[in-house]
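Please read the structure below before turning to the comments.
As you look at this complex, bear in mind that one protein chain is not there, while each of the others sits in place.
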Amino acid sequence: MGMVGGGRGAFIGAVHRMAAALDGEIELVCGAFSSSPKKAKLSGKDLFLPADRCYGSYEEMIKKEKELPEGERMDFVSIVTPNHVHFGPAKMALQNGFHVVCDKPLSFNMKEAKELQRLVKKTGLLFALTHNYTGYPMVKQAKVMIKKGKIGKIRKVVVEYPQGWLSTRVEATDSKQAAWRTDPKKSGIAGAMGDIGTHAENLAEYMTGLQITKLCADINIMVEGRRLDDDGNVLLEFDNGAKGILFASQIAAGEENALRIRVYGEKAGLEWAQMEPNSLIVKWLDKPMEILRTGFGNLSPEAQNATRIPAGHPEGYLEAFANIYRNFAISLRAIINGKKPKAIYMDFPSVEDGVRGMRFIEKVIESGKSKQKWMKF
Amino acid sequence: MGMVGGGRGAFIGAVHRMAAALDGEIELVCGAFSSSPKKAKLSGKDLFLPADRCYGSYEEMIKKEKELPEGERMDFVSIVTPNHVHFGPAKMALQNGFHVVCDKPLSFNMKEAKELQRLVKKTGLLFALTHNYTGYPMVKQAKVMIKKGKIGKIRKVVVEYPQGWLSTRVEATDSKQAAWRTDPKKSGIAGAMGDIGTHAENLAEYMTGLQITKLCADINIMVEGRRLDDDGNVLLEFDNGAKGILFASQIAAGEENALRIRVYGEKAGLEWAQMEPNSLIVKWLDKPMEILRTGFGNLSPEAQNATRIPAGHPEGYLEAFANIYRNFAISLRAIINGKKPKAIYMDFPSVEDGVRGMRFIEKVIESGKSKQKWMKF
Amino acid sequence: MGMVGGGRGAFIGAVHRMAAALDGEIELVCGAFSSSPKKAKLSGKDLFLPADRCYGSYEEMIKKEKELPEGERMDFVSIVTPNHVHFGPAKMALQNGFHVVCDKPLSFNMKEAKELQRLVKKTGLLFALTHNYTGYPMVKQAKVMIKKGKIGKIRKVVVEYPQGWLSTRVEATDSKQAAWRTDPKKSGIAGAMGDIGTHAENLAEYMTGLQITKLCADINIMVEGRRLDDDGNVLLEFDNGAKGILFASQIAAGEENALRIRVYGEKAGLEWAQMEPNSLIVKWLDKPMEILRTGFGNLSPEAQNATRIPAGHPEGYLEAFANIYRNFAISLRAIINGKKPKAIYMDFPSVEDGVRGMRFIEKVIESGKSKQKWMKF
Partner (left out) sequence: MGMVGGGRGAFIGAVHRMAAALDGEIELVCGAFSSSPKKAKLSGKDLFLPADRCYGSYEEMIKKEKELPEGERMDFVSIVTPNHVHFGPAKMALQNGFHVVCDKPLSFNMKEAKELQRLVKKTGLLFALTHNYTGYPMVKQAKVMIKKGKIGKIRKVVVEYPQGWLSTRVEATDSKQAAWRTDPKKSGIAGAMGDIGTHAENLAEYMTGLQITKLCADINIMVEGRRLDDDGNVLLEFDNGAKGILFASQIAAGEENALRIRVYGEKAGLEWAQMEPNSLIVKWLDKPMEILRTGFGNLSPEAQNATRIPAGHPEGYLEAFANIYRNFAISLRAIINGKKPKAIYMDFPSVEDGVRGMRFIEKVIESGKSKQKWMKF
């Protein structure tokens, strides 16, 4: 694995590295960790990388690595930069035969997203988008239960993602994380809706197997002086006629990272919360409520494949994130060995999910500005 | 107290009686428990009432009681009938000098609501509407904290009321409760939105001290053959610029009575859930989360006045309901004794709250049918 | 009902009155509310009782009420005084043909307990001891499940009752509640163990249907200057060979009233906590954990009989307390009407439970002082 971004002071780069390292399936062999060559070298040294594999730019990295003999060069690129620097390295990696793992949202705008989708299709290379919340075992369990019809036809979906860390104008302090996320030149047309709203959208579609077909959005900037949305409430309609609510906020004071989803079918309701990720609550219409738990033998193969340790030994955010990497790595190894990856391992968010996320951003912002009630997705 | 409705087989009538009895402040002295004279008599007997105080109709009750000497006749009327039988007894009671406690929503339609509002104003009689959830101590605690500015200016309100008991067409069975609630002739223009949506609306306005000024509603009938809404998702705007979401559903399979509210201000978020009513969660921006608990000495006088027993001895739905009755009774006794009731006891939902609830019903149903995004409240 | 104790400033007297009033089955008709005649009269006035039914002593009350015609005089005596004033009124009531409801523990010492047991047996009068926690619906549900063998043979019981309110020497302030509970002349030989330890013992035996046969206790006074135990840890053995732990503490700083029990059988574990009383957690060995909830139709008749309102409308401490009174009242009415009370209504703690509680106090204090490991119960 070669990494683009994630130098000293970055947040998500370290997460990607821990996630990739956890299972011993992936080795970090090189990186273009920063646009500052000096910082790039220092970051590489922190990571015990040889100096000659710490590149000054992603262009250099891709070019030089390509020249290395097979088996020695990196197998894939991991892109962990802010949104405006997803497209460049992803495109170049694909064009040079490298598989790609890319942080979300897919790109800066829809045009880039479409181009990446085209390139993935054309090259046939593996592409994973780190909508990491789909990596949780109980999310997969819920998906399987819904697919098998356990809760009946879905009628209502409530997905929410409140955070509170942007309740004040943090971007005016020295918070690197806040700065780029609230900067239209780096983040794109959306703030909270792009950063976390897309996670909510992706989770809802992944878990239910449904697609949003219409939405009606109220998009807000609550902190004075902020340039991008920090709050939004959205009515949803899905392709089977189900209705829903999605809300995402970064001014929900005191909330940590409270992604939560409730799905109501004709026979039961499901509830899952990212902050207590090892439980899946199943509320039946006519029998007692059940709590399914990560690590139990009675779960689906998909959930068990996403679990490392026995029930009661809590697995968290990094393990879920690592599930994306592990599935990607196992699938990649199959491909390298000339085999077809198994479906259970090909279970990671794709470039198509990324395009849907970009459309969500486009439509939710458009709807927020519109006086029209419903907007087609 | 004389009761209208609440005969054998009724639900809310028994609740009102337990709530009224709990504190020993109120005695049930007569009733018109049923439109069937025989059932009315039997119900009265169940309740150990003398036969001559069990009337065949509310008209008879009000007329006969009025003829009794003061001190012997009922002091007020409690109306616990379905929505279409609120107006008649309330109007007649007011016109004959009886104070009134009335179940929610206030009336069958807005016209009736306005007329009751006019009569209350004209007669100066006490009128309480049993939006019972405002009777919980921690709801009052939240209200006081917000009023005092503890959480700063409010930015976002999320209020939800999911139930699952109408997930199937229960009204086609012999459920008396489901039957009238889904019957436009008895319930009015709204189903879930009237039955529980108004509770959510009332709770949000009571707790925050804000008023809804605009809304955008998606109102649904999810169970085939049903005649009134059983689900609705609503975007809100409040008079201080805060935004919000209200949803109410009776097809949220597996949910019991999960009224919950979250209020986010500039400094903190508050969370309260009816099913765990003795905790108020306060999530501060820059200090640890606190859990305030019913019965602790550090709560506001309003919360303490609504509490009967020490912390850790859970108080529930009936106690909150009883708080409406107790405040009403204490205020009424003051009035009877020629005194001005204290503000802390005048803390119960009024006919004005009832009119707002009726407007909510009107507007939310109108918005649900409209292609216009925002509707003025 | 005539009440002994419970005048102004008392705690448990008001609880008994609310519990007795809730269901409209019982009327408070007289009382000897205080040993101070003046306070007794004032307390009676607070409760809207006629002056001639507010007596200056329990002796006077029992004597005068007996002289009243049947139908007019009280049917039973409710004793809500501190421990040292249980025996006198209970004995006199029984000797004069009045049924009795008595607060726990049964008496000041074992000798009194035995005498009351003898009198109840001799007179055939109804006697209820208010171990109120057995009144909760989910406690009854657990009892029924265990009796039916749902969780298999019981192997382990963990029952705990931590409170924190005596963490400082509150009895040195003006706390009436703390004063008598820590006074050997009023409380008896035990402090915390008598006040709440007996609740834990009673709950464990009631729920499991087992009896403690041996115990090994560590009994402590943690607050300097206190005269009775405020903390204790006890190892238990039950008559079927199961082992267990009981602990009760009033110096568990910050705890409210956290009575909790876990029962582990061969097939499943049950967990119930008084502070979240409407849930019963069932942890199965080989299927998902279930949460049973008060108010659901799938519960046992015993649990349903103890429930007043639908699921999701929380019932609490007063409702559970009221279940003791309601069952007592319904059974008493049957007896008055010359019928045999139904088993489902005879479900309230008896004088025998009271004698077991007194033996628990005796043995646990004896064991606390002993160097011998196990003490026979």
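First chain written, first letter: the chains are A, B and C, and each begins at residue 1.
Operating definition for what follows: a residue touches a chain if its C-beta (ideal position, glycine included) is under 8 Å from a C-beta of that chain, and two chains touch if they have at least 3 such contacts.
All values derive from a computational prediction rather than experimental measurement.
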{"item": "From A:Ala10, A:Leu28, A:Ala178 or A:Ala306, residue that would touch the chain that is not displayed", "value": "A:Leu28"}
{"item": "From C:Gly164, C:Gly194, C:Gly316 or C:Gly354, residue that would touch the chain that is not displayed", "value": "C:Gly164"}
{"item": "Of B:Lys287, B:Lys339 or B:Lys376, the one touching the omitted chain in the full complex", "value": "B:Lys287"}
{"item": "Touching the absent chain when the full complex is considered, from C:Gln117, C:Thr182, C:Asn202 or C:Ser249", "value": "C:Ser249"}
{"item": "Per the touch definition above, residue among A:Val29, A:Val144, A:Leu318 or A:Met375 touching the missing chain", "value": "A:Leu318"}
{"item": "Touch residues of chain A, complete complex, unshown partner", "value": "11, 14-15, 17-18, 21-24, 28, 47-48, 163, 165, 255-258, 274-278, 293, 295, 308-319"}
{"item": "Residues of chain B in contact with the chain not shown", "value": "282, 286-293, 296, 298"}
{"item": "Hidden partner interface residues of chain C, rising order", "value": "151-152, 155-156, 158, 160, 162, 164, 167-168, 216, 218, 220, 222, 231, 233, 235, 237, 243-245, 247, 249, 251-255, 262, 264-269, 282-285, 289, 370-374"}
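Note that in this section only the chains that are shown with their structure count from here on.
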{"item": "Same vs different contact residues, chain A with chain B, by half of numbers used", "value": "same"}
{"item": "Maximum centroid distance from chain B, chain identifier (CA atoms)", "value": "A"}
{"item": "Rounded Å distance, chain A centre to chain C centre (Cα mean)", "value": "55"}
{"item": "Distance between chain centroids, defined by C-alpha means - chain B, chain C (Å)", "value": "34"}
{"item": "For chain A paired with chain B, centre-to-centre distance based on mean C-alpha positions, whole Å", "value": "43"}
{"item": "Set of chain C residues in contact with two or more other chains", "value": "293"}
